[in-house]
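With one protein chain held back, the other chains of the complex are shown just where they sit.
Up next is chain A:
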Amino acid sequence: MAVVMLFQFLHAEMVAELGARDTDPGPGGQKRSLSVLEGTGFRAGQALGDRLPRDTPAFREELDVLKFCKDLWVAVFQKQMDGLCTNHQGTYVLQDNSVPLLIPTALGLQYLEDAPKFLAFTCGLLRGTLRTLGFQSLVTSSVATLPACKFQVVVRKSG
C-alpha cells in the first residue's frame, strides 16, 4: 500500500536524521539517539491512541491487550504479526518475522548493532498508544536474526 511506503520512507529518513544526533560513537551517543527516536514514536502513539475507533472495548482482561496489539499491527502496518505470547502477568512478546517496513532489507547482518535505531520509534509508538488507553508500559525490542524482531511489552495498569 502506497501510504505505508510513505511512512517507511519517512521512518528511514527519521532514523538517518535523528539517529545521527550525537557524533559520540560511544554508548552514550547511541542512547540519546534511541531516546529521541523512541520519544518521537511515543508522541505519535499517543495521538494515534486518541484516534482509535470509539468502540474499541475497554481493557478489562489481559487478553484484550494482546488482541489490541495484534489489531494495531494490522491496522497500522497492513500485516499480521507473526507471533504473540504472554506470561499472563503483564508481559507480552510480539514477534515479527519480516520487518522490511522498519529495517531496510539492505541492512546486512554486520549492521545488526544499528537495528535498535530502526525499532526505537515503533517501541515508542506502542508505548504511546497503550498510554492513551490507560496503560503504563515499558517496550523494548530485540533482534536475534534479521529480519525477525521481537518487541517486549511489560504492562502496568496505571489506574
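Note that in this section a contact is a pair of C-beta atoms (placed from the backbone, for glycine too) under 8 Å apart; a residue touches a chain by one contact, two chains touch by 3 or more; residues count from 1.
In this section, contacts and distances are computed from a predicted model.
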Per UniProt record, name of the chain withheld from view ["Trafficking protein particle complex subunit", "b(0,+)-type amino acid transporter 1", "serine C-palmitoyltransferase" or "Proteasome subunit beta"]: "Trafficking protein particle complex subunit"
Touching the absent chain when the full complex is considered, from A:Ala44, A:Val93 or A:Val154: A:Ala44
Listed residues A:Val76, A:Leu133 or A:Val154, member touching the removed chain: A:Val76
Footprint left on chain A by the chain that the document does not show: 1-7, 9-11, 13-14, 16-18, 21, 36, 39-41, 43-44, 47-48, 51, 53, 74-78, 121
